[in-house]
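Only one protein chain is missing; all other protein chains are in place.
Note that the chains are named A and B in the order they appear, and that numbering of residues resets to 1 at the start of each chain.
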Amino acid sequence: MLELRNIRKVYNAGSITELKLFDDFSLTVDDGEFVSVIGSNGSGKTSLLNIICGSIPIESGDVLVGGESIAKEKDFVRCRRIGRVYQNPSLGTSPNLTMLENLSLADNKGKSFGLRFGINKKRIDYYTEQLASLGLGLEDKLNVKMGALSGGQRQAVALLMATMTPLEFLILDEHTAALDPKTAEVIMQLTDRVVREKGLTAIMVTHNLRYAVEYGTRLIMMDKGSIAFDKRGAEKAALTTDEVLAKFNTLSIE
Amino acid sequence: MKKLLCIVLTLTLVLAFAACGAKSDEPYLIGISQYGEHPSLDNCREGFLQGLAEAGLVEGKDFTLDYQNAGFDDNIAIQIGQSFSAENVDLMCAIATPSATACYAAAEDKDIPVIFTAITDPVAAHLDSGNVTGTSDKLPVEAQLDLIRKLQPEAKTIGIVYTTSEPNSVSAIAEYEEKAGDYGFEIDAIGVTAQSEVTQAVDTLISHKVDCLSNLTDNNVVGTLAAVLEKTNEAGIPVYGSEVEQVKLGCVAAAGIDYIKLGRQTGVMAAKVLKGEVSCADLPFETISEYGVYVNSAACSELSITLPEEIVAVAIETAE
Partner (left out) sequence: MLDSIISTLTQGFIYALISFGVYITYSILDFPDLTTDGSFPLGAAVTAVLLTNGCNPYLTLLVAIAVGALAGLITGLIHVKLHVRDLLAGIITMTALFSINLQIGGSNLVVERATATIFNAEPIMTLFGGMSLLYRKLIVSFILIVVVKIILDLYFKTKSGLLLRAVGDNQTLVTALAKDKGNMKILGLVIANALVALAGCIVCHEQRSFSATMGTGQVVFGLATVIIGITLFRRMSFVKGTTAVVIGSILYKACITVALAAGLPANLLKLITALLFLLVLVLSGRKGEEIIHA
């Protein structure tokens, strides 16, 4: 279970451009939930993810996982339990390493990065099998440099890498936004499958209202640093895109 | 285009290497490795050639020259030494310490004789034994102190700026500090690491109210001498040089070495070695025994320094 308690976040504190984003913001995500977060620009969606991951500092409040505070942990320490896929496909992989080297790195997460050989030949079959399951024809490109692949292919591998080792949360940061509609659809379906198969707790920020309605078990709409709309379970399942869009427009027009 | 360039580059390389290998049989081949271009060092080379001529060797007939200067880059000095060794020169003439150590290292294998000049302390540089010899440009420190005492009977403190990474300067400072007391002086020495720090160091010495400045053969100080003199003249502090070129520039006086003479002495030694009269190993390095006293009376009168008769009698006037 992930809890954000009484979060206060101010940008450029003390200057003319001071912007108070969160003031006493709280959110609880239960294990196994797949939360879609929508909201207009500046509503605090991405800041929310950054606060969970420890990428940005907070003024006050607490972040807890399973009842235990992680607010003082550095970003890379928190990453032991969190997997994250970014909007920019190049952020999830290392472009000058081959796909095999990238997968090997991801596979080693949580273990020591010592002087043992980086690539474990015994795992190649497993990687091939995983890549084949993506259905993007990546399984015979293990020795190709990541940078030579398309954005969609890279994002698929990034998703695979982020979820390769056991994790408690999957953070999806507008991870389909930079892709063309067709590829975005493929990646979205893939995400849904991975989350279901592995039984992950996931938080997905998206601009695509349809994805937010179609996928996931809970939908949160954010507005100016607070939650404007929060539906889960049967209520969420009953939502339609038009309904959400109508609600979204009432917020955005103000 | 690219292929063409590759071919051209490769050809140039091969040809140039071939050129290094080509060597005429008859005249001696002398390689001169000079650390950088600088009036004193240039005078050394000039004098060296005069010395060879004095010993009856004619350029073109008796010897050919390969002159290289390293532009004050230690790593280039290393490659110059090695290219001389590869050319199988008959003798290397090295001007200043970095060039001498590089030449001597490159000559180790083939036992090519190395003649150096403009080195203050050949013993510290381990250039005092083996197939190597030359001349030392050790400053006549006592003569300089004596000269300053005669020109400024009331003076107490001598300010000196020196570069901490120049071996010649470091050993000269040690001697200044050792001998100053004998002449009733105190030394106020400021070390710098770069040419850009020299004028700042001079400002500091002026604020310390030193009675005069005395120069070493320090490359950084000599290189900024014009700017240094501008400051000291304004403050009314005389500067004593370490060789004739500095006095020409506006120092009041110097008890210094004549680098042409030093080079000539070196050239004579080189000729003996080339002719086979003596080997470097048997020829101990020489320190110039005589020094000249140089004065610039225009600079002196500007700073109201009166030149005593005994100085005028021996000094060489440099002001035009």
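The rule is short, and it goes like this: a contact is a pair of C-beta atoms (placed from the backbone, for glycine too) under 8 Å apart; a residue touches a chain by one contact, two chains touch by 3 or more.
Small disclaimer: the values here were computed from a predicted structure and weren't measured.
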Selected from B:29, B:78, B:92 or B:221 as touching the chain missing from the view: B:78
Residue of B:86, B:278, B:298 or B:316 in touch with the missing chain, whole complex considered: B:86
On subunit A, residues whose C-beta touches the chain left out of the figure: 74-77, 79-80, 83-84, 86, 90-97, 101, 104-106, 108-110, 112-119, 162
Positions on subunit B contacted by the hidden chain, ascending: 1-2, 5, 12-13, 16-22, 36-37, 68-76, 78-80, 82-83, 85-88, 97-98, 101-102, 104-106, 108-110, 124-127, 130, 163-167, 169-170, 193
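We take it that only the chains that are shown with their structure count from here on.
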Rounded Å distance between subunit A and subunit B, as computed from the means of their C-alpha atoms: 70
